[in-house]
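Left out: one protein chain. Kept in place: all the others.
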Amino acid sequence: MQQRVRVLIDCEDAKGLVYKISKVFYDRDLNIDNNREFVDKEQGKFFMRSVVSGKFDRAELTAALQAVIPETANLQVIEPTRKKIVILATKESHALGDILIRHEAGELDANIEAVIANHDSLEGLVRRFDIPFFHVSAEGMSREVHEELVMKLIDEQEFDYIVLAKYMRILTPKFVAHYPLRIINIHHSFLPAFIGANPYKQAHERGVKIIGATAHFVTDDLDEGPIIAQDVIPVNHRMDWKSMQRAGRDVEKIVLSRALSIVLNDRVFVYNNKTIVF
Amino acid sequence: MQQRVRVLIDCEDAKGLVYKISKVFYDRDLNIDNNREFVDKEQGKFFMRSVVSGKFDRAELTAALQAVIPETANLQVIEPTRKKIVILATKESHALGDILIRHEAGELDANIEAVIANHDSLEGLVRRFDIPFFHVSAEGMSREVHEELVMKLIDEQEFDYIVLAKYMRILTPKFVAHYPLRIINIHHSFLPAFIGANPYKQAHERGVKIIGATAHFVTDDLDEGPIIAQDVIPVNHRMDWKSMQRAGRDVEKIVLSRALSIVLNDRVFVYNNKTIVF
Amino acid sequence: MQQRVRVLIDCEDAKGLVYKISKVFYDRDLNIDNNREFVDKEQGKFFMRSVVSGKFDRAELTAALQAVIPETANLQVIEPTRKKIVILATKESHALGDILIRHEAGELDANIEAVIANHDSLEGLVRRFDIPFFHVSAEGMSREVHEELVMKLIDEQEFDYIVLAKYMRILTPKFVAHYPLRIINIHHSFLPAFIGANPYKQAHERGVKIIGATAHFVTDDLDEGPIIAQDVIPVNHRMDWKSMQRAGRDVEKIVLSRALSIVLNDRVFVYNNKTIVF
Partner (left out) sequence: MQQRVRVLIDCEDAKGLVYKISKVFYDRDLNIDNNREFVDKEQGKFFMRSVVSGKFDRAELTAALQAVIPETANLQVIEPTRKKIVILATKESHALGDILIRHEAGELDANIEAVIANHDSLEGLVRRFDIPFFHVSAEGMSREVHEELVMKLIDEQEFDYIVLAKYMRILTPKFVAHYPLRIINIHHSFLPAFIGANPYKQAHERGVKIIGATAHFVTDDLDEGPIIAQDVIPVNHRMDWKSMQRAGRDVEKIVLSRALSIVLNDRVFVYNNKTIVF
């Protein structure tokens, strides 16, 4: 059966990996539509992403690959189907809006299953796009109780990734641990500069001449997860922190969407709290 | 006598400052060759830099300006003469070399009075340009003793600014206090990210996708002084920290030279540990 | 009556303009909330934009200003009211969508009066935002006849500016002449590189390493009007022209929105087919 898959392999480096893997493809007469590999010499780690097409049995191909790579290798043979995402937001609409417009245009590579927010101000916008919106107010609740409600709602959806589109609440370790490497956040600073609250205010106070935004996987440590994408813009003394925030929003939304495109197309490996982006 | 001066004023904001100051220029029939002002509304601070030319008595002009601005204002009436600098370096030649080439081409807006280094490896390069080079080894000395020697040498020169062109030693508060707002440093990171030692190693470890450099005035707090200029370049997972360092050097030297041009042309105000750059 | 206006002046340069203008403000006890000026020495042209507030009579202020500036000066005393725009589009939704999201968030500084398109594919998106959408098909019509219909529709709206959000039709001189300096276009290249049709294809063919987008006022000469804003992103050999187009869209929409913010806040002067942006 004619089909196409994305093959992702990461493992300890060893001689002949490219040869052995490409032999598996060659023996099955597959086309390599795209191929990238990288060896981290310092860590002795091998990474490869190939898009192959042809007539093959997916299970057989997987077994054949497994046979030529180290036992401890991570092997993924992924069908390029449309992923599913759940979006968490708060009040700001720029990052969410950018995703909604791409979704509407069929350029997102994902379906938005639901938007969940701790305020109701985005409800109107989301409903315009006929996407389910859930308002989970945190008022009068402990962080834990509120998160329970959010997690319950998330778990009722089918989804591959959770996207924090300016979700302005700190997640508990429990939440993070529940969705390992499945949560993507946009932080409104050029990390690791200005970790924590109100980075634009921090940036303004410090008098930097450039500000930025960082999309990253969320891990236990606040704003310390593997970075997927970053970008920056110049600022100057004329801008107060609110002007910086306004200007920064454009960077935030573009960086988040760029990161989403990388993740949704299986173009990223994570190791050592860093990313390899092919 | 036909002449030209740079007038720099910073003070508490008040109604009519632009009117009163421009009246002083108008009454003396001066040409305004360049004029910029800025009011920090939040702090209530007024900044103005005018380049004026015409026939005038500098003392009289200064007195007239003094009479219309608040008593506590800082007023500088500066003749645009070529400044003098002393450069401190260690082993790396890129930032120093960039300054030397500009100096040779007459594009530096300053004379290099001397280069002082704690290693002798740059001696050859500096001597090629017939500029005095002093090697002050720090070997077997306390930081304090070494600095005494360096300060003695510096103080024997006539100079306006001390330029740290990748001088890889930490300065004591005594040194810094001795030359307030007269020391310009290039830090090899996008501050405030990666303060301290080996920022490229830190950046590599953190897995950032962009690195940068920061030129700043040196104050007591390490890498915390007012930022004059910053710039960045993209990096990726293929680069180990030494590749990042190599790539970063181009940013370092350009940012330092850009900052020097700003400082040497009296285009910068410092307040609240930040800069206004006109 | 307490009010605020934007004062824009451009004229032949002359001694004392800043003094005379600021005297008018001072004599009326006005606050200068923001002030920028620029003199093009080469052309002998003076530009000034001041935001002033206080109690004043607008007609009296205008007359007083008129009295101190050259007769041939252009003087605008503008109340900072929300502008009105009409958007022209074709099929692509990214630039239009970006504007719609800002509009919805109240961040556009303008009301969208109508969207007019020569295809109907954007109708769904626009209607989601309860904004009037008009489909004017060009099928089977001469350029002139189609434009007549579009102009008729435009002229039925109240509007300050016409925004071409990827309107993929060439305008006739008649159309352009009808709305002088009131049409803003986003061109999908870093002008003046790749004027004309399919700039991404041209860029790909030429093998450039950077692509860009340009927002400009539309004048008679195709893609030759005064540039308001530009930005760029790196590309590489892996990208075919469609990938460049996809990546370029992010630049297009951000540059257009940045230009809109400049225009809608009266921060731009045009002369000699160039812009002064304050």
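Order as written gives the chain letters A, B and C; numbering starts at 1 within each chain.
Operating definition for what follows: a residue touches a chain if its C-beta (ideal position, glycine included) is under 8 Å from a C-beta of that chain, and two chains touch if they have at least 3 such contacts.
Keep in mind that this is a model prediction, so the values were computed, not measured.
Peer 1: In the full assembly, spell out which visible chains the left-out chain is touching.
Peer 2: A, B, C
Peer 1: Which one touches the absent chain: C:35, C:93, C:219 or C:275?
Peer 2: In the complete complex, the chain left out is touched by residue C:275.
Peer 1: Given the full complex, what residues of chain C touch the hidden partner chain?
Peer 2: 38, 40-42, 190-194, 206-210, 212, 226-227, 229-232, 236-238, 240, 272-277
Peer 1: Taking the full complex into account, what residues of chain A touch the chain not shown?
Peer 2: On the chain A side, contact with the omitted chain comes from 15-16, 18-20, 22-23, 25-26, 29, 31-35, 37, 39, 41, 234.
Peer 1: With the missing chain put back, which residues of chain B would touch it? List them for me.
Peer 2: Those residues of chain B that touch the unshown chain are 92-94, 97-98, 100-102, 104-105, 107, 124-125, 128-129, 246, 250, 254, 257-258.
Following the convention adopted for this analysis, only the chains that are shown with their structure count from here on.
Peer 1: Return the residues of chain A touching two or more other chains; collapse runs of consecutive numbers into ranges.
Peer 2: none
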